[in-house]
Structures are given as structure tokens and as C-alpha cells.
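Working notes, structure below.
For this view, one protein chain was removed and the others were kept in their places.
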């Protein structure tokens, strides 16, 4: 499934962690693509393997990690086959990362100007002065006020939101092809969250980078992502465009995630969170890993892992409910409503298409 | 900064004042007088000596006199060497002690940093195991045992270093090694723990994500962050060296204050003991003040202000 538009292709990735109790099967056969210029959101509860996926791409996994199988093709080359030296040249240059906690991800004893300039000095061989000048530009770009005077400040002199801006500046200073943002707003206040998300969108346009946006909160995905992959227990269980995932979700896990997401309608009311806990990845269950928490579980879920069923060209879901023989189930009311909205949208779309003539089809082959 | 300094110096003076006061009254509880070491004396002679030492005055007067003297560096007259002022006795002895003490500190901390950071960088390998072993051994073997062993094997048997004498630098090597072993071990241990912590921190991961090489990460980020806290144990290390020097100076016949302290204790030379207690306490306070200030300078997170704590 080589594709010109794909800048990153992850195939059949399996990552295990060796621990005292046995192998933790953290990533169990994950495949996805990242297209040029798009934002792909990977969503899932904490512990579902999102961070391990990003670390594997960066080549920064813990020492007890074992990549059992898979390929990660970046511009045609398998990153997993690269030497440490080659990976060093890619990290911070082609692929950059933003981490979750801005309070801890900056070196507390180094001036921030220097921290932003570092990737330039490492990859472009720039002298300190020149790199600092460029770092200053970057600081302005990410919206740090009074940048000239603050370039020699230390991280503790900044607020959490400002620090995350600095981290973003560090990540983007080399105009990377891919930006991995691992829960970049989780540790921030809601208002600051929105600012940071806006900033990321804005910068994505300016420097045309592709983003893998990791989050456990579907709420922040809507305005951010082009496509969404839902991850559960080390597997991707459903993926599709934002609209498809939000308005026509097929996997009961996605239903659960959507129902536990605050919306305008639900307001601040108590949100139903998905009951139960994710399975133990030391010994993942036979069949569908979500079965134990799935109110719609079928007998086969306990026996056989569901394959991906196609919903549309861009939308796939790994649940037996999609099997032609499966009984018809009624999703939770909220989901039904969403699906109804989707149907409306689709029909409207068809109508406008009829009136304005066929638009260029966005064929997105998986 | 000036306000902070003033405050710290005020605390230093207060501490010393309390130390002097407490030692003075403790010493008054002690049995024995300058005459304990003397043969029988006539009543008038005793009276004379009492006057010489000011022992005929009421205790509170003695105390005030002592305090007034101590401020000017005058700690009275030694019981043991009855014509020598304590300050004179000690001033000639402080040099050698400072020399081997500083040497031991520098040697111990530098080697300790090297051992500790290698241990952390090669975590859970044989390098780490040996580094840990060295530091545990250094903590477990008392410096005086090490001193005897070094003196005998490197000094007497192999003849590499002169022993039981005091002269140039070469005479300080063995005592420095003996005294430096514990600081070496302690700082190696401390640096290893700090560095292991630092290496697993988020900002190190970010540094790796920037594309820095392993050495780049260590050199630019890990080292500084794990070495700064080392300043906090310099005070305790200084205590360790002071303690060790009392026995080590004895073993190597170094004319320092540590050796004098033991001598004075064995001869009940109270004025000298008191003088030494104050000097030790003064040195320690200065070290603690100095390290605090240094910490404030090298760690940008600590802002030195006049505010308490």
C-alpha cells in the first residue's frame, strides 16, 4: 500500500516490554499512515500504547523494549533498521516531538534561548550567535511576548502555557516534516489548552508539517485533526476521518469514548465513563480485548479477534458487530443522534453536490 | 543578595554565640582544673594560678571575659602547655589540617563525580556494579583503618611515600587518600543516584528528541543537573573530613588541629578543647554558608532573597 502522499507508514508494529512478570505486549500489530500536511489523531485511554507508539517512531524506547515485528517507513526508509547515529540525524530534524508535561520537559538549568537554539546547532551546525538569533525568531513565532528580554530566562520563570510554547518552538525550529505531539495539552488549563491548539494549527500551516496528535481526550480532536485512529489495548480498533469517527462511529469502544466526552449538550453533567479497566497486557485476552467491557459483546468476541471491516473507503472498524451475520444493535442514544446528524450531513452534501456539480473526489486509499 | 548575606551572617554569629555559650558552661561542669596535671602546690601558688586563669572570679564574669576574648580570637591559656595561649597553639596547627582537608575534599569529590557518573551512564552493567562496589567499600572502611593500611603497605613496605613525618606535598599524599576515601564514596553514590534520576527525566528525553547524541545529552544536560545538588553534601563531607582528621592526623603524625584535639582530650586541656570546638564549628558554619551561596548562584531556580527559608 505504498502511497505518494504518505510521509510515514507504520506496518504491523509489535512492541513488547520485558518485565519481571513476563512480556508486556504494549503494541499489538499496529498499522497506520500519516499523510503529508495532515493531522492524524491517535486517541485512547491512558495505557493503550499511544506513547509507546510515538517513542518507537522516535527510536527512544525504554531499554527493556523489544520491537518484535513491523516496519516504520519514513520517506521510503525503515526507521527501525536505522543505526543510532542515523536516528540522531533524523530526530529533531525530520521528526520532532512535544511532550505532555511542559513543567518537566525543559532543562531547568539552561537558558531557554539556548534550549531552542540547540537543535539548530546540532543539525545545521550553526554557531551559537546565529542559532540564538533564529531561536529568537522562533520565540516570536510561537507567541512569547517580549522575546528579546526573555531569551536568557530560565524555564521556571515561565508559566505552563508559555513553557509549552517554548517546547513547541524547540520542536519546530528545524521545520520538521513530522511533529509528534504526545498529549501536548493534557497538563494545561482548559483556556491555555485552546491557545496551544490554535498555535499548533497556525504553525502547521506556516511551516507545513504533518502532525501525529496523541490524546486521551476526544474533545480536543475535533478542531485539530483530519483523521482519527482509536487505540485500545495496544491495537487500533477504528480509524476514519474526523467526521466519520465523530458522527458515524462503529466500534463500541469509540461509542464509549464519545459518550464520555463533554459536549455543549451534556454540559458539566456527570459523564458516563466506560466501566471497567483495560486488560492486562502481560496476558492479553483471547478474542476482542474490549469484550469484557463491552455491553454489546458477542460470543465470538471472546474467541476470535475481529478483523477490520470496511465502513467507507476511509473508515474501518475492528468489531464483530460489523459482520453481516451480527445482530442489529442499537448504540447508546447519544451515538444514534450523532449518526442521524451524520446522515443529514451526507444527504445535504449530496444535495449541494447535485446543485453545484461534482466536486473533486477526495480519494483516500488505505 | 546583600540582605540575604547579612541575614546569613547574623545566623552564623548567633550560632557561634550559642556554641560558645553552651561549651563554656559544659566545661564548667567538668571536673579538673589546670592543676590536675601538676604536682602538689602551696596555697598561694594555687591562688596565683587561679588568678592567672581567672578562675577566682564568679562564673558569669568568667563567661563574659571568655566571650570578649573569643570575639578577638583569644581562647585563654592552655592547661597542658601552661604558658601558651590557645590561639597561638592552634594557629600554627591549622595550616596542615586545612591543607590535607581541602586536598581530601577536592580529590574525593572529583574522583567521586567520575566514578558516580560512569556508574549512572552504564547503569546495570559491570561498570555500574564496580562503581557501586567502590563507593560502598569507601563508606564501609573507616578512614583510620585505611590510614594504617596505606601507611604500612604504600609507605613502609613499598616505600613510595614517606611516613610519620611532615614536610612537603609528598607527605600529604597518604593522609589525603585516607581522608578522601569517604568523600569519594559518598559523592560517587550521590552523583550516581542524581544522574540516574536526571537521565530518566522528561527534559533528557526532550534533549534526545532534539537529536543530541548520547555524549551531547550527558555533557550539555545530564552532568550539570546532577552535579549542582552535589553542593548540598559538601557540608556533611566537611564534617566527615574533620572527624576523620582527628585520627588520621594522629596516625601520620601530622601537626594539625585534629591531632591536637585528641591530645587535649586525653590531657583534659579544657581551654584548648573549647577553642577547638569553636574553631571547628566556625569552619563548618563558613562551609555551610559558602555552599548555600554557591548553590544559589549555580542553580537558577533558587533566587537568593532576604526572605526566610
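As written, the chains take the letters A and B, and residue 1 is the first residue of each chain.
We adopt the following convention: contacts are C-beta pairs under 8 Å (C-beta built on N, C-alpha and C of every residue); 3 or more make two chains touch, one makes a residue touch a chain.
Here, contacts and distances are computed from a predicted model.
Enquirer: What does the UniProt entry say the missing chain is called, choosing from "Cell division protein FtsX", "Probable septum site-determining protein MinC", "assimilatory sulfite reductase (ferredoxin)" or "ABC transporter permease"?
Expert: "ABC transporter permease"
Enquirer: Based on the whole assembly, the unshown chain contacts which displayed chains?
Expert: Listed by label, the shown chains it touches are A, B.
Enquirer: Which of B:136, B:170 or B:297 sits in contact with the chain that's absent?
Expert: B:136
Enquirer: Residue by residue, what part of chain B touches the chain that was omitted?
Expert: Contacting residues on chain B, toward the hidden partner: 15, 18-19, 23, 26, 29-30, 136-137, 139-142, 144-145, 148-149, 152, 156, 196-197, 239, 242-243, 246-247, 250-251, 261-262, 265-266, 268, 273, 276-277, 280-281, 284-285, 288, 308-309.
Enquirer: Spell out the interface residues on chain A facing the chain that's missing from view.
Expert: Residues of chain A in touch with the missing chain: 19-21, 64, 276-277, 279-280, 282-283, 285, 291-292, 296-304, 307-310, 316, 320, 323, 325-327.
Here is the rule we go by: only the chains that are shown with their structure count from here on.
Enquirer: State, to the nearest whole Å, the distance from the C-alpha centre of chain A to the C-alpha centre of chain B.
Expert: Whole-Å distance between the two chain centres: 56.
Enquirer: In their shared complex, at which residues does chain B touch chain A?
Expert: The contact residues of chain B facing chain A are 201-203, 205-214, 216, 220-221, 224-225, 228, 298-301.
Enquirer: Using the touch definition from the top, list the residues of chain A that touch chain B in their complex.
Expert: 58, 60, 84-85, 88-93, 96-97, 99, 101, 104-110, 118-119, 122-123, 154, 156, 167, 170-171
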